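Attaching a single structure in structure tokens format; questions to follow.
Excluded from the complex is one protein chain; the other protein chains are retained at their positions.
Going by the order they are written in, the chains are A, B and C; count residues from 1 in each one.
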Amino acid sequence: MVRRSKSLLISVIGGSNANGEYLDLAYQVGQELARRGAIVVCGGLAGIMKSVCKGAKEAGGTTIGILPGNDPGEANPYVDLPICTGIGYARNVIVVKSGRAVIAIDGAFGTLSEIGHALGDAIPVIGLRTWNISQDNKVARYIIPANDPVDAVEKAIAAARQRSSRKKRAK
Amino acid sequence: MVRRSKSLLISVIGGSNANGEYLDLAYQVGQELARRGAIVVCGGLAGIMKSVCKGAKEAGGTTIGILPGNDPGEANPYVDLPICTGIGYARNVIVVKSGRAVIAIDGAFGTLSEIGHALGDAIPVIGLRTWNISQDNKVARYIIPANDPVDAVEKAIAAARQRSSRKKRAK
Amino acid sequence: MVRRSKSLLISVIGGSNANGEYLDLAYQVGQELARRGAIVVCGGLAGIMKSVCKGAKEAGGTTIGILPGNDPGEANPYVDLPICTGIGYARNVIVVKSGRAVIAIDGAFGTLSEIGHALGDAIPVIGLRTWNISQDNKVARYIIPANDPVDAVEKAIAAARQRSSRKKRAK
Partner (left out) sequence: MVRRSKSLLISVIGGSNANGEYLDLAYQVGQELARRGAIVVCGGLAGIMKSVCKGAKEAGGTTIGILPGNDPGEANPYVDLPICTGIGYARNVIVVKSGRAVIAIDGAFGTLSEIGHALGDAIPVIGLRTWNISQDNKVARYIIPANDPVDAVEKAIAAARQRSSRKKRAK
């Protein structure tokens, strides 16, 4: 029996129009997540989302795509499990909430909204050449920076495990 | 590589407070779906949702729970893949849209809302002792009635395949 | 200063393709709501939604349209305040939750989903020639039937006031 307690879902976010350099990073992130047994959650479409799914699949992993629309056919071909939300880009909230940690790679405004939702919900965000955010004259170090795909994946899995164990202790 | 084209997601809906007779039906539906290789999508909580997941898991299947809240821990223990939506009962829309067909068993008002969303989206609904709906003086036969769990699962899979092939022909 | 405590929001639900007889009922419901100072909340589109807004506006009332899309221009011309949700038909949940009571007139599957969401949330539903629902062999009288527009509006306002006062007592 597949035990849920062993499923570790990690969300990967990033834009649908990323260039090749970022797509390579996403592909490697997908591979590294799959090698460690983590399940990839993403928005299910093109660009970063497609590359991370491709990487995960080619390393034997499992991928979930949280789609904005109603048609599973809009998912990229490396999505195993298309979740059709029909709620448009409000689905970004679900992409981040379903992961125990989030890895952000590059990214456009949708990614920025996802970073906001994740941080607001105290979900750890690991950044790989993504948005820098700061406010007024306050210094801000909200996003945990990663140097490369392996570093991002290791930090994400460590943060996800810490979050789960913190929760258990709190009970 | 797991091919998405082979994943058949079937949604099972029904209330969280069903009595034993209905829970048995849900358990059998879960088993029959798993034996035919279909993946169970449900709301992830108790009652019908828990029984269908238990049945599916004990027959070697895979289960997805689309949760109303933020915490994967609110899923019943037979959910493999908890999707945390954080959108409350508006998540009912996602439960039905993610299946290629829907099996409704018994059910309270949440199930009624799901039947409405499914039929409005032209997703086939198979009913196993669920709501009867009609309007004004018009006769209505919207929900496809099933006699027992095997009948419900066979009708759901047939309707899901017909829907997918109709779509392909339309392209 | 407009005091919120005096604003009474009543939701009116029904399909976008209703025929003339039902549209007349909706128009009269809009007029009767406006004459009693209630604000109309609806889905903002055509059919029943347009007629109820027209009735309300022509009796000097105020109308809110909870739209499925992003464009206020998709609202019918009698909507004063278009709320753009961008979440598609999941916005049905918001239509019913924003009213203190719901009047259902005729209606297709979207209306059925709204009835389910309202009843599940203990929001009173007054029916004017709308869906009949029942379950298994249990008799069900969930929707409060109304004979005509005046009766529907009076029952809706009474139910809304009772709901608000019950809440205050509970505090």
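Basically, a contact is a pair of C-beta atoms (placed from the backbone, for glycine too) under 8 Å apart; a residue touches a chain by one contact, two chains touch by 3 or more.
All values derive from a computational prediction rather than experimental measurement.
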Displayed chains contacting the withheld chain: A, B, C
Contact residue for the chain not shown (choose from C:S7, C:N147 or C:S165): C:S7
Sole residue of A:A46, A:A59 or A:L119 that reaches the chain not shown, by the stated touch rule: A:L119
Residue among C:I13, C:V52 or C:I87 touching the omitted chain: C:I87
Subunit C, residues in touch with the chain not shown (by the definition above): 1-2, 4, 7, 9, 39, 57-58, 60, 62, 64, 66, 70, 72-73, 75, 77-87, 90, 93-94, 97-98, 100, 121, 167
Absent-chain interface as seen on subunit A, which is shown: 87-90, 92-94, 106-117, 119-121, 129-136, 142
Subunit B residues touching the omitted chain (full complex): 70, 86-90
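The definition used in the following text is that only the chains that are shown with their structure count from here on.
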Centroid distance [mean C-alpha coordinates] between subunit C and subunit A, Å: 39
Distance between chain centroids, defined by C-alpha means - subunit A, subunit B (Å): 27
Subunit A: positions in contact with at least two other chains: 70, 86-87, 90
